[in-house]
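Beneath this line is the structure, given in structure tokens, with notes to follow.
A single protein chain has been removed from this complex, and every other one stays in its place.
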Amino acid sequence: MSQQGSRTWFFPDGDIPEPGDTEPKGHESLLMLNPQEAEAEVMITVYFEDRAPATLAPQVVGAQRVRCIRTNEPIDGYQIPLGQYALRLVSSVPIICQIGRLDVRQPNLAYYTVMGYPSD
Amino acid sequence: MSQQGSRTWFFPDGDIPEPGDTEPKGHESLLMLNPQEAEAEVMITVYFEDRAPATLAPQVVGAQRVRCIRTNEPIDGYQIPLGQYALRLVSSVPIICQIGRLDVRQPNLAYYTVMGYPSD
Amino acid sequence: MSQQGSRTWFFPDGDIPEPGDTEPKGHESLLMLNPQEAEAEVMITVYFEDRAPATLAPQVVGAQRVRCIRTNEPIDGYQIPLGQYALRLVSSVPIICQIGRLDVRQPNLAYYTVMGYPSD
Partner (left out) sequence: MSQQGSRTWFFPDGDIPEPGDTEPKGHESLLMLNPQEAEAEVMITVYFEDRAPATLAPQVVGAQRVRCIRTNEPIDGYQIPLGQYALRLVSSVPIICQIGRLDVRQPNLAYYTVMGYPSD
């Protein structure tokens, strides 16, 4: 069997939606699936339009587990600011990553999702 | 011609929506297209956030047929629980797989779809 | 520069929506972009859940043109039936293909799109 995933993932279009007043709240979710027998340590870089990128503290995805990070909430104390952003993930083992957005700026939710762009 | 598909597919973001009260009901659909001359036997592994993965009974997709599995319904008696999950499919012959979600938590449906991440 | 596209494309999840009564009408659109200097001749195979696949008359996409086929309308006299279907496209030159669905079963439209799975 192949390496079952990629070590590097890119997400060009991040834009945290307003949460709104009712459930489900507007949010963005980053999903990381680790099908390996070993834990994954993931370095996340956040890119912006008009300033240098930020690097988050390393994130762990357990062996044979999926992990969801809400990018609209603080990640180890770091809050991604409002406005256009992009992500790069570099993992210690091959993983598979997808991002989703739920927008509730109107009475009905709208979905937006894309598998990341894999590299390596 | 090439091998026409992949043997391994990953879907990081599964999350069964509430069915709601009216048609169309909220659901998730896994689509498997088998363009080969031979039947495909597909092993499906379900990953979770906080427990060991589950393996379903082998699923068959006929030669030159498409098959839809509703992941919100029992699959050979196994019901995927509510909450975040992920899928890995390993097929005996190359196939092509996509997942879709129809969410009706509000008066109007919302769609969410992604081609799987192929591997091999 | 590379070959700029693929000769074979797969779309596992086709399902023609009801047109509804108001504009925009529910539909599915298959987009084919031909960036080459030569015309593309595209053979389209339609797969089903429970019967043998159908093959359409060859379709042409002009050199350096994009073409949209509404799969809910007859294609050279052939109407794809209602229900689950899948597509394979085999082109004489490399092209790039995407499918979209616009669903109006409720008062507000819902979108569903995916780049095809390329092969070759």
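A, B and C label the chains in the order they appear, each numbered from 1.
Quick note on the criterion: a residue touches a chain if its C-beta (ideal position, glycine included) is under 8 Å from a C-beta of that chain, and two chains touch if they have at least 3 such contacts.
In this text the structure is predicted, and so the values were computed from the model without any measurement.
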Positions on chain A contacted by the hidden chain, ascending: 8, 10-13, 45, 47-50, 52-53, 84-86, 88, 90, 101, 103, 105-108, 110-117, 119-120
Residues of chain C (touch criterion as defined above) contacting the omitted chain: 1-5, 24, 29, 31-33, 35, 64-68, 96-98, 100, 107-111, 113-115, 118
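The definition used in the following text is that only the chains that are shown with their structure count from here on.
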Chain with minimal offset from the mean of all protein Cα atoms: B
Self-contact between copies chain B and chain C, residue sets same or different by half: different
Equivalent-chain rotation between chain B and chain A, CA atoms, steps of 5 degrees: 90
Chain A and chain C: spacing of chain centres that average the CA atoms, whole Å: 30
Inter-centroid spacing, chain C versus chain B (mean Cα positions, whole Å): 21
Residues within chain C bordering two or more other chains: 108
